[in-house]
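Take this structure first; my questions come after.
All protein chains but one are shown in place.
Right, chain A next:
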C-alpha cells in the first residue's frame, strides 16, 4: 500500500468519527511514515494521541498487507507515559483505532499496577502495542533476553515529554533510548510535549547530541491557542486578608459561589496537605456538596482516582479538590471552572490547569486565582500579564546524573550483562552524559565492581562482577532482586502503605510524616479521619477515628516550588507599579496593606533595594527583598550569612520565600558596616557559595535522593519489610560517612553540583546581585514586623549557618524538657 492509500484509510476513519484531521496530525503521519523521528508540540486535549497512534497502525498495515486476516505478533510500538493513571485512557484510544481498522493487533499495559501473572504472560508474548512508564521500561531492560523483546520494535513514543524533561526520570528515558537505538535498528523515536520555553532543546535531549536520529527528525507544532481568562478572587473587605497563610480558607465562601455557578469545578492546590484541608472544610461548611464532591491526589489509591476521573467525565461531580495529579492527560469536557489556590509558581503549569476547563469549541478557559495571603495577590496580577504575553519557562535537563547512570548500569548487569566500550559509546551520545570523560566512566565502573576506587584487603564488596569474556554482570540473585526493587524508587521520599486493620488499602504516605506520630494519634488522610494503630512491616495500620478527636493533617514535602526567572521579573514590575497611579484590581485591593507597610517601611520602587531590621522575642531579624524567587533567595541568604559570619562570630537561621529572605540571629547585625564590607559584591560569589554550602544542609538533602537512586539506601521490599532492617541506614548518616571518608566520591560531588545547578541557580544569583548594585539600598530599622516581612519570619522550615564553635553555641542553648 502506498502512502496515499494509507492516508485514505486514516481520513476515512476520522470522517467516520465526525472529525477532520488537524494539519499537525497529518504532518505527523507523513513524517512518521517517511521514517522520521520527531517532537510534537501539542497541548492536552488536542488529539495528540491520534496524531501518533494512527501512523503506528498504518505502518503495520503497510508492512502486513493481509493485516485483516493474519496477525504478525511481536512488539511493534512502546508508548511511555509519566503517570500510570493515564495508561487506561491511552489504551482505549489505541483499541478504538485498531478495532475500527480491523487490524488484528493487541494492546497491553505494563506498569507498577500490572499483576505478576500478567507480566509473566507478557514476557512470553508481548502485545503489539505496549503502554508503560519510564520505570517499567527500565525493568524490561533488567530482564534476561531483553534484546529479543525489542529487536523488531519500530517505534517508541514519549508522551508528556515536558514533564519528564528536567527530572531524573527524563534521564532514565534518555538512557533507555540510547540502548534501544542499538537493539532495535529501525526504531522511530517520537516525543509529545506541551509548550515550554526550550522546545528545541527538548528535541535534542530526546534524540541525542549530533546523532543520526536527531538529524533525521522534525519539530511539529500544533499551533492551538486557547483563550484564557484569569480572574482574581478578591473579597469585598480586604481587612480580613491574612498577612501570611498558605491555605486560602478565608475565601472558602467565594470559592463556593463559583462552584455553585458552574457544572463542574476543579480546585487545584499546590500541595497534598492543602488538598486534604480544603476538602474537609468545604464538606464541613457546605454539607450539601456531599456526594458530589471528591478528592484526587497522587497518594490516593488508584481505584479511587480512576473512579473520580470517570465521575468527572460522566458529570457526576460538582467539585473535585486536586493537586498536580490532575494536570496531565485525560480530558474532562464537563469542567467549566478552575480555581487555583495559591501561586502556581509557573506560567506553563498555570496555563495547563486553565486549559482543563472550557473544552467545547470556541469556549474560553476561565481560571480563578485564589491568593492565600495578601502579597500573593501581586503574583496574581503578574500571572495575568504572563498569560497575556505568553511568557513560558524552560525545563532545565539534568547533566551528568551519576546516580541514574549507576542505576542503569546495574540494570544492564542484572539482565544479560554489558560490555563497557559499547555502552560508553551509546551514553556519550545522550544529552545528559555528553561531557562524560573516560576518567568519570572508569570511576563509575570501579564503583559498581569494587565499591571503591582502590582495592583493600579484607574487603568483601560484591555487586557487579566481570566474567571471563569481560562482560559486566550481577550474578547474586539476592543483589539482583534488591536492584529490581529499587528501580521504581527514582523519585520521592520513602513511602508506606496505609491500610485499615480490618483490611482495605487507602493509599501511600511519606514515612517522615508517620514517624512523627504515635499510636493513638489522629490524622486526616484521603479525606478520612484516621487513628494510627501501629506501624508494621512498612505498613501503616489505621482505624477510623472518632470524629471529635483533634487531628493532624498529613503533609507532604516537595510542595515548595519556586518562581521562575521570567515570573519574578514580572512580579517585580507589578510590585513597582504599586507606587504609581496605574493600579490593577489586585493592587487596588492591596491598598490597606501597602498603607501599613509604608507606616514602618517603604514599598520599594525599581531603583530601590529594601532591607528591614527589627527585634522580636525570637531575636534580631534582618529581611532583604530582592523579589527574585525562592531559589535565588536561598542562595543569596546563604551567601550573605556566610559573608557576615566571616566578619563576626555568629549563628544564623535562614528563611525565604519568593519575595525575600531573612537572616535571624541572637545578635544584632550592623547592616551599614556589612554593606561597607562588600556584602553584596559579585566577586568571589562561586567561592563564597561553595564555602557556605559546606555549612548548610542543602547538599545533604540532595544527597538523599542521589543515594536512593544509586542504590546506597536500601528501601526494602514494599509491603513486606522482613529481615532487611540490618541493611538500612539513614541518608543523613550516609552523607556524613561519605563526606568524612570518601570526599572524592562522584555521587557526593553530584549532590553539591545539583545544589548549584538546580537549586541555587548561580547564574541568576549573579544577575540579581548585578541588578541590586544598580539600586539604591534603603535600610529601614523598624519597630515591629512589617506586612512584607510577615510571611517570611513565620516560616519554620529553616536553614542554619554558623561560625561560632559548638561549645559557644551550646552555652547559649537549652534542651527542651518533657512537661
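Here, contacts are C-beta pairs under 8 Å (C-beta built on N, C-alpha and C of every residue); 3 or more make two chains touch, one makes a residue touch a chain; residues count from 1.
We adopt the following convention: contacts and distances are computed from a predicted model.
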Protein name as given in UniProt for the chain not displayed, "Ligase-associated DNA damage response endonuclease PdeM", "protein-glutamate methylesterase", "Sugar ABC transporter ATP-binding protein" or "Dihydroorotase": "Ligase-associated DNA damage response endonuclease PdeM"
Residue, one of A:28, A:696 or A:745, that touches the chain absent here: A:745
Omitted-chain contact residue, chosen from A:168, A:463 or A:702: A:463
Sole residue of A:88, A:354 or A:479 that reaches the chain not shown, by the stated touch rule: A:479
Where the unshown chain meets chain A, residue by residue: 447, 451-452, 456, 458-463, 476, 478-479, 482-483, 618-620, 651-653, 664-666, 711-712, 714, 726-727, 729-730, 732-734, 737-738, 740-742, 745, 796, 798, 800, 802, 805-807, 809-818
